[in-house]
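Every protein chain except one is present and positioned as in the full complex.
Letters A, B, C, D, E, F and G mark the chains in the order given here, with residues in each chain numbered from 1 onward.
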Amino acid sequence: VSDPDFIADLEREARTGFPEVIFGQGKTPEQVAMIGARILEVSRRLLVTRASADQHAALAAAHPGATWHARARAVTVGHDATPRRGCVSVVCAGTTDVPVAEEAALTAEMWGAEVVRLYDVGVAGLHRLLERRELLRDCRAHVVVAGMDGALASVLGGLVGEPVIAVPTSVGYGAAFGGLAPLLAMLSSCAPGVTVVNIDNGFGAGFAAGRLNASFERLLARRDGA
Amino acid sequence: VSDPDFIADLEREARTGFPEVIFGQGKTPEQVAMIGARILEVSRRLLVTRASADQHAALAAAHPGATWHARARAVTVGHDATPRRGCVSVVCAGTTDVPVAEEAALTAEMWGAEVVRLYDVGVAGLHRLLERRELLRDCRAHVVVAGMDGALASVLGGLVGEPVIAVPTSVGYGAAFGGLAPLLAMLSSCAPGVTVVNIDNGFGAGFAAGRLNASFERLLARRDGA
Amino acid sequence: VSDPDFIADLEREARTGFPEVIFGQGKTPEQVAMIGARILEVSRRLLVTRASADQHAALAAAHPGATWHARARAVTVGHDATPRRGCVSVVCAGTTDVPVAEEAALTAEMWGAEVVRLYDVGVAGLHRLLERRELLRDCRAHVVVAGMDGALASVLGGLVGEPVIAVPTSVGYGAAFGGLAPLLAMLSSCAPGVTVVNIDNGFGAGFAAGRLNASFERLLARRDGA
Amino acid sequence: VSDPDFIADLEREARTGFPEVIFGQGKTPEQVAMIGARILEVSRRLLVTRASADQHAALAAAHPGATWHARARAVTVGHDATPRRGCVSVVCAGTTDVPVAEEAALTAEMWGAEVVRLYDVGVAGLHRLLERRELLRDCRAHVVVAGMDGALASVLGGLVGEPVIAVPTSVGYGAAFGGLAPLLAMLSSCAPGVTVVNIDNGFGAGFAAGRLNASFERLLARRDGA
Amino acid sequence: VSDPDFIADLEREARTGFPEVIFGQGKTPEQVAMIGARILEVSRRLLVTRASADQHAALAAAHPGATWHARARAVTVGHDATPRRGCVSVVCAGTTDVPVAEEAALTAEMWGAEVVRLYDVGVAGLHRLLERRELLRDCRAHVVVAGMDGALASVLGGLVGEPVIAVPTSVGYGAAFGGLAPLLAMLSSCAPGVTVVNIDNGFGAGFAAGRLNASFERLLARRDGA
Amino acid sequence: VSDPDFIADLEREARTGFPEVIFGQGKTPEQVAMIGARILEVSRRLLVTRASADQHAALAAAHPGATWHARARAVTVGHDATPRRGCVSVVCAGTTDVPVAEEAALTAEMWGAEVVRLYDVGVAGLHRLLERRELLRDCRAHVVVAGMDGALASVLGGLVGEPVIAVPTSVGYGAAFGGLAPLLAMLSSCAPGVTVVNIDNGFGAGFAAGRLNASFERLLARRDGA
Amino acid sequence: VSDPDFIADLEREARTGFPEVIFGQGKTPEQVAMIGARILEVSRRLLVTRASADQHAALAAAHPGATWHARARAVTVGHDATPRRGCVSVVCAGTTDVPVAEEAALTAEMWGAEVVRLYDVGVAGLHRLLERRELLRDCRAHVVVAGMDGALASVLGGLVGEPVIAVPTSVGYGAAFGGLAPLLAMLSSCAPGVTVVNIDNGFGAGFAAGRLNASFERLLARRDGA
Partner (left out) sequence: VSDPDFIADLEREARTGFPEVIFGQGKTPEQVAMIGARILEVSRRLLVTRASADQHAALAAAHPGATWHARARAVTVGHDATPRRGCVSVVCAGTTDVPVAEEAALTAEMWGAEVVRLYDVGVAGLHRLLERRELLRDCRAHVVVAGMDGALASVLGGLVGEPVIAVPTSVGYGAAFGGLAPLLAMLSSCAPGVTVVNIDNGFGAGFAAGRLNASFERLLARRDGA
């Protein structure tokens, strides 16, 4: 199997710190396996998001270490072997937001971050978050995942002093318009400095948080090396 | 001055409990004075919303008791004479929401409600609301006024046991799209039972809250009369 | 079966008067049964909206009193045992609006309200509503359910003196845009004081009406207790 | 003054029954006068919509019979000289809809129709329309002008047996979105057979109603001639 | 089988000239048969739009004369027995618009109109329409059905002197946005007096054209009777 | 006067065939003069679009040959000195589209094209275009400028065999939504191969047509040189 | 099999240089075969876009030369027999854009153009395009196919001196809104002169590029013939 149209961006890891990531949706298992193989020639890490069990099977045939993450709907190679330094949080509002939250958490872990997960702390029962906020103390960045009104991003954004990255989800119906309601609300957050990624884009938020943490680690290493 | 096209709905107070209200915007002072006069023939109360000082002057010429409410941009007749029974709250997120909040408060007062005002308690500084929530204890309904992310509606909706009516405001810019962001967020509130009125429609929310309170009073009176 | 991500908001009934409600859609029967069990540890009432027969079966295995309401697509525990005091109406425009109307009615009943149902009285045949309006006389609030042009909300809003809560439905096609047309129309209602909930959100409207009624009952009890 | 870019469609009256109409907005008085003069070379009727007093003055300099219609914001030549046969109605919801309604009425009159005007009969006070519906009995078509929720179109559409043409207006604020709310509602009317023109397009609706009436007169003439 | 929620609007034929019409989509065959039976108690005509073969079968069991119209996806009773007087046209742009065009044509026939069908005359090959325009000469109204750019409505609207009713269809893809492109284009038609119905609403356009024709016939009859 | 933030892209003419163009709107006369001066150091041509008379004056002070084009709202240097080879057309629907059409024509002339202007040939009077189509015979590309329904693009696209570039204009009101209606219609044109530029972007269309013509000339020169 | 509603535009090839094209989606294999046969009576070329294997089979039964192009989802007759003169490029951003890119390439080939394909050169790895730009040197036009942010159109548009036609694709999720994001971005491209076709409309872009190339060949032929 080969795809003449695929030009792997093999220098990406050197340039940006992370190898090319495969967006599984809409690709055949063969395409995923072929592209994955090419990336693994130049990197020890591989991440396939929006993956299927079939895609995992095709990859695992060649790379027995390919792992299937059901809740995050993702496949990884090298997830456990990546050393963890520094910590970020992933906070989500309801149980239906969990797949997106897990995608974020897994991506941050692939970047080498410890992840504090704090799920089901939506603002309709505010005490759930307030009672647990100490858990977030040592995190260098926070990913907030919420659908419907997206209000959790503003509430958290008013409580912490680290970067907050908000992910609107397509949870909710009617005038939530497939995630448009929380997207607009998060972009209009009354808590300053909240930044936003695309609807359901747990990967993007986890990537941003993980990159931030890795970028801190690199700076610390440079400082310590001096 | 007379407007042959205006058919006053003079039975409205008997039918719905409140006389016809004049929406001032886009009307000349003469039109407002003429319509106001016709309503005051059959009612002791008059409310002009989105009014101008000129409209107030035109009305005050004939009705010296016509009062100008600058913050609510409204004119009333009979505001002080209306006896107050029962209480509702008007809660708002920021200082720029105050004109809409005042329109709501004034309208509820015209229906005969006491109004507890709680302003500038946006969720980016959550403690401001939490420390003052006792003030809301005796209210029969709550009007929440917020722009930007509209998150205050969900937070309050999770704290109280009475009807919550949310008013999105056109405060905010960019992707707030003139109030669309808080409108969609409030319609998608994760706190169940929050109902919503149009953008900047403080009048509508105050009307709903005031009518609810008046309707309670009517029931209480009927009960006590039995 | 257990879901470590679910943090039950067990104080919600004490705080707001109603236990946490399960939104069935997108949850497995096992999740619904597990969450339901946890809620029933602290409450005698349970409501699952957007439920499936499978979810009912999973719940009924542990709680034989779990009832399936086909028209409302909901499961309840404690529906019949909840005493009814006070009355609200649910009015709808056409037969296709009935599932949403039934969800509203059932939710209000779970809050302890009697419900007057008035269905298929759309404004294209106005006499159907006008001839039956006496039925609404003793209601403390009205839920209006309508798709297409949503005009029923304005017509009813001009006829009654109690709170009106409008539910736009996704009934209609083309430029009704999945409920957007009646949503915007209801938000722009020419009858003042109409409040609105999300598209197809019968639950939200029934919750608001039921809470309003319960809140009035509480007031009466306090008054009578004094 | 001459405009080399203007190619008058001088056969339009022969082809469609009405001479070219000038949309005044955005044109200079000179342009209007020049185009008007060219049309009046081949027709005895002239209609300028969205006109200004300046444009009227420029036209009246050459054509003393040019009349200014303030409420319709239009200029006509030949309005009074056009014989009236057959009748159509123009019904509107509120006083702020009157300019659009007048534009419709004037246009229909220019086509030779008698116009029954029925203004300020919005559905929040339904009795106003119901008590006057006899006035509409002899009309061959009805133009309904309404902003906000546009509900009047559906209510009237369910009461009459003749063609109904609905005009949404940009009256209303917030989620009325400059007329989008009544536009969508009218397109989704539950009364079958209602047709719709653009927001604030009183001219288009009056044109359609007038053309319909003229087309029927032509038919009668042909029949009587046979 | 019976549906307690259905209140037949049995006076509708007397009031508006046409019996209630059943919108088949989303109804069970039993519901259609039951509602159809109730309408046929008071009328000799029945029209079911957006119908299925199953719904036809259920109706035909009781009413052998119930006819299935595959291209229009409709069921009728009394279609052939309705006498035809006067004529309207249905013009469409492409073969994919035919189902909507047929729904319009059938509905107009049920109102008693002869229908001239002129299909597949889109403006990209303008000569097809220009060569056939004589066929439209005796029509009292024209229904134009077009998707994509909706340009046919403007072209036809500039050629004829009778009422033009435009139906946008959901034909086209991408930025046609399910019919939004032709809907907006038709509402903004540069040919004055074009009126518009909802996307894919062939029924509404046929109803309007048929009612117009019937209303002409009624006037002619009254005239001839005088 | 100097603007340290402006980095002139001085190689652009070599790379793409045309020097950098200044978008005048929102810039001060000084900024325009400064940027213009820097461009004229490396090119003999300068084009300022959306310019004001003040900007022209500032430029003309240093470059007496700077010309003001009132109808196109543009300033040029070197317009008359640019030799014209090959021809393109600019066709527009109504007189209000002329400023956008002129911007397109001027831009194409700056690229060295002869321009055939055909204005005021909207489809509501189709014969105006059909009678003049011979004028377009020798053009290598056609720019079509139209607002409202944008139908002219489809009609012309079906008549010619050369590239057609459509420019929607913000002419029209209500549901034309500032040019959205013709934009969507043109993107959905039933005439294949029509390409589209942004609303009111006469510059972009003239640029594309001019570049196409220049690119033809370059090829011809290369061929002739071989 | 015959379709009385289909009026073949048999003069289209003479008028515009290309025979009528069949849009396969939503047509039965029989309809495609019937329409295809009628077109092949007057042309040697046939193109069916958005085709299915079944439609290919139905056509191939009568025309053994009918070829199935799986990646472009299209059927052609006469593809190989069409002589190729001149060259255009098709450039795309990612592997998921390939079907749209192939539709563009095939259509341009049917017009007689050589096609340079350059796939998977999205701007997140800019060097891929920069290193290969020499391949584009001899092309007369460029088709750029990209989803998500559509940025490739602007980057390429700043690098070349020939016409650039951009095709937004529905690749991407969330706020890409089915291709709306790249559509708006391409319409707003900062590289002047980029023109745009509808979302996923590879056919339209290939048609425009192919027609441009053919139109230049015609010019050369005329020149050489002189």
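Keep in mind that, in the parts below, contacts are C-beta pairs under 8 Å (C-beta built on N, C-alpha and C of every residue); 3 or more make two chains touch, one makes a residue touch a chain.
Here the structure is a predicted model, which means the values were calculated and not measured.
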From G:Ala74, G:Ala101, G:Leu187 or G:Ala205, the answer for touching the chain not displayed is G:Leu187
Contact residue for the chain not shown (choose from A:Gln25, A:Thr67 or A:Ser215): A:Ser215
Across the whole complex, the chain not displayed is touched by subunit A residues 12, 15-18, 21, 140-141, 158-163, 165, 183, 187-188, 192-198, 203-205, 207-208, 211-212, 215-216, 219-220, 223
With the missing chain put back, which residues of subunit F would touch it? List them for me. 3, 5-7, 9, 11-12, 20, 23, 25-27, 31, 168, 170, 179-180, 183, 198-201
Residues from subunit B at the interface with the omitted partner, ascending: 95-96, 98, 119-121, 124-125, 127-128, 173-176
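By our rule, only the chains that are shown with their structure count from here on.
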Where in D-E, A-G or A-B does the A-C interface recur, with over half of the contact pairs identical by residue number? A-G
Whole-Å gap separating subunit E and subunit G, where each centre is the average of the chain's CA atoms: 37
In whole angstrom, what separates the CA-based centres of subunit A and subunit E? 52
Whole-Å distance, subunit F centre to subunit G centre, using C-alpha means? 25
Counting only residues that touch at least 2 other chains, which ones in subunit B make the list? 158-159, 180, 183, 187-188, 192, 198
